[in-house]
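Excluded from the complex is one protein chain; the other protein chains are retained at their positions.
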Amino acid sequence: MPDLSVHIAGMHFKNPVTTASGTFGYGDEFLDFIDLERLGGIFVKAVTGKNRDGNTYPRMAETSSGMLNSVGLQNKGVDHFCREIYPRIKNFNTHIIVNVSGSTIEEYAEVAGRINELEKIPAIELNISCPNVKLGGMAFGTVPAMAAEVTAAVRKVYKKVLMVKLSPNVTSITDLAKAAVDGGADVITLINTLLGMAIDAERRRPVLSTITGGLSGPAIKPIALRMVWQVHKAVRVPIIGLGGIMNSTDAIEFMLAGASAVQVGTANFIDPAISVKIVDGIASYMERHKIKEVSELVGALRTEL
Amino acid sequence: MPDLSVHIAGMHFKNPVTTASGTFGYGDEFLDFIDLERLGGIFVKAVTGKNRDGNTYPRMAETSSGMLNSVGLQNKGVDHFCREIYPRIKNFNTHIIVNVSGSTIEEYAEVAGRINELEKIPAIELNISCPNVKLGGMAFGTVPAMAAEVTAAVRKVYKKVLMVKLSPNVTSITDLAKAAVDGGADVITLINTLLGMAIDAERRRPVLSTITGGLSGPAIKPIALRMVWQVHKAVRVPIIGLGGIMNSTDAIEFMLAGASAVQVGTANFIDPAISVKIVDGIASYMERHKIKEVSELVGALRTEL
Amino acid sequence: MELKKIVQDLRVTEVNRLNKRHVVLELLAPEKFPLILPGQFVQARVEDSPSTFLRRPFSIHSVDYKKNTLRLLIQIKGPGTRHLSELQTGDHLNLIYPLGNSFSLPFTKDVLLVGGGCGVAPLLFMAQFLSQHNIRPTILLGFRTSEEVSEIETYSAFGKVLVMTDDGTEGEKGLVVDHSVFQRERLEFKKIYCCGPDAMMKAVAKIARMHKTDCEVSLENTMACGFGVCLCCITPTDKGNERVCVEGPVFNIKRLPWR
Partner (left out) sequence: MELKKIVQDLRVTEVNRLNKRHVVLELLAPEKFPLILPGQFVQARVEDSPSTFLRRPFSIHSVDYKKNTLRLLIQIKGPGTRHLSELQTGDHLNLIYPLGNSFSLPFTKDVLLVGGGCGVAPLLFMAQFLSQHNIRPTILLGFRTSEEVSEIETYSAFGKVLVMTDDGTEGEKGLVVDHSVFQRERLEFKKIYCCGPDAMMKAVAKIARMHKTDCEVSLENTMACGFGVCLCCITPTDKGNERVCVEGPVFNIKRLPWR
């Protein structure tokens, strides 16, 4: 049996397969389908300072090999998370990582500070890249100085592992990654969704209530892989890669490009058991290729001729 | 019969359907498949100052609902174009528009100046967005000040209709569009390909010789539509929209988002007769919706609730 | 029987093409069904085509626990439903099921089921379920035209069926809310269950409110996951935005901001 465990910023993951925020609920919705213990970790739905209703219906549009969403960070706020949700999920035998969102630096810092107190949460993922909220979110993720500032503000109050999730809607993903690292990020997650749009030609209307939304799924995989590769060459912190991963081959591609672990997002909607199948697929790839430790794959792309 | 003709920067197009540079050769390769007369126009393959061999093999990778290419502006240079190709294609009964590329401002201006002398070429499309050349290209397309500068330099020597084709690999497409308009662009074309990457997990190698390449096809349509919509609201010049158009519904979506005309790119590879089918499809949509003039569709997206 | 969601390949054991736009598929599960309630739905995985990237939701039309089969009524709309309508006996279809909440049991015997279009689908299962509780509902079904009127005998086994067509080619003419049962001064039903296009459900809800009659509707929505994790399918309720795929698809109209 090959060794699938990975070490990321001092954390030990059973395997490099985790699930993406906003696509896996709080994990317990999947109990009927999989054994959560078999995952490297779970990134739960975004948590903000206060309750948010999110955007109005419709929030979803299907596209070629992908989908657009404009959920808009719907959640009941950090208080509710700490009181109601945390007790329910804290004893899952896998890393539970909270995706922290906000509209202001203060809100990010407030939420991060509250999550810092939760013993069983070993890390947060700062979502400075959500395209679906009017104030903040994406703005922090597209201007390097602001990315550094919000990361630094959270770094002050958050003592455990700080991951920063970047937006792909930028000219230079490496500038953003460097800024997040300068601000104190231990890990870079990429990518969040690409800003897209869908139109119903018959009704001559946008499909989404918000007109634009975030594109995810296999359509974006080539862009995500490219960004992981670029950031891997530009910064020294570990990377968690995602964007369109549908099977173990996709996951391995992200690791070869430089990701120490991966997240499975939209694929969970199509096959709720896919994350665990990806764990098994990586193991059999490793056996076939006689790879003993999964970390050997990280950044192992051969580019010499 | 509905009126399909459109006027763009003083040019009269029979219909809004044209073909995208790099996907339609010089047009004559399609003579076996379609009647070129039926097209609104043809954007021919990029022309540079000197002969370019392009990148080495492999130059292509298939992706989910799309493809990556790293052709790298292979062409025999502007001299050869004027001498050998122009006489061959100049009498096609449709607009022939030349895609002008380069690595330096001087090269762009030189090529544009030469094309300016060709009587039957009513417009050029400045390609400041090719992700597949090391020097220049994309750099011009990602920094607003440089986009304005190269456009202005070409504007000085080019007296007919000047179109500028933008790169989607930017944080703010509207900033780039505004810069091109400030530089003197009569028309904005968007989008060129998104920078992506493909990996062969079995061989642990990049699929493309250049590692990264340009993503095209239906995978990118939501992003292209969004950019057309954003630019339509931000600038007053006409827009030519493209990115993943596979059928007439897609084309109509681009027009509703604000494009005065569209280009069909990668779809030509899958069905070499698709461009003409799209013309017919738009006509029957107009009949069904009782639309007399196709220009009524431009920017006609209903966003009120 | 346990309340558990499963992902499973079911085998097509019967294809009943009702008319040009409607097909009923009978699907056989490889193992014993979990408990399935009327109003619940499945998420079907259509062949792997670019335009059917996501699963497609369908109400459960009926369940046979003895044979271990369930039925789906498919109305052809786009590429996904077209593909499903072309399935053959022996083919397999991957489902996630059973999903969503369900219609509640009524505290009355005066029950009206109202359905239009593909919204008739869950009503057959509901009628079957009511009959197990010794309730014979009245079942009002709206169709476009006589050619689409179908499965009337199947429904009739469980209640009295009233038919309407948009064009009057069978039963009464017009929309379901125009039916004579709604035109009396006092409505003879104490509970209405309704499923169909949004506009129809809103019109029925209006009548129900007028008569102060309890009414449950099964909402449509665009779904990505179908089991509560994506938050794409919300609808505003008295408790804020709720998920149609988990807190719904069935809602009592009291909880909806319909006026």
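Here the chain labels run A, B and C in written order, and each chain numbers its own residues starting at 1.
One rule holds in what follows: contacts are C-beta pairs under 8 Å (C-beta built on N, C-alpha and C of every residue); 3 or more make two chains touch, one makes a residue touch a chain.
Please read these numbers as outputs of a predicted model, since none were measured by experiment.
Considering the whole complex, the residue from C:48, C:86, C:178 or C:238 that touches the absent chain is C:48.
Set against the missing chain, the residues B:17, B:36, B:71 or B:211 yield one that touches it, B:71.
The hidden chain makes contact, of the residues A:18, A:65 or A:193, with A:65.
Listed for chain C, the residues touching the missing chain in the whole complex are 47-51, 53. Contacts to the hidden chain, counted on chain B, fall at residues 22-25, 29-30, 32-33, 45, 51, 53-54, 56-67, 69, 71, 74, 217-218, 266, 268-273.
One rule holds in what follows: only the chains that are shown with their structure count from here on.
Relative to the whole-protein C-alpha centroid, the nearest chain centroid is that of A.
For the criterion of most C-beta pairs in contact, the winning chain pair is A-B.
Distance between chain centres (mean CA atoms), chain A to chain C: 36 Å. Put simply, the C-alpha centre of chain B and that of chain C have 47 angstrom between them. Within chain C, the positions touching two or more other chains are listed as 50.
For chain B, the set of residues touching two or more other chains reads 64-65, 218.
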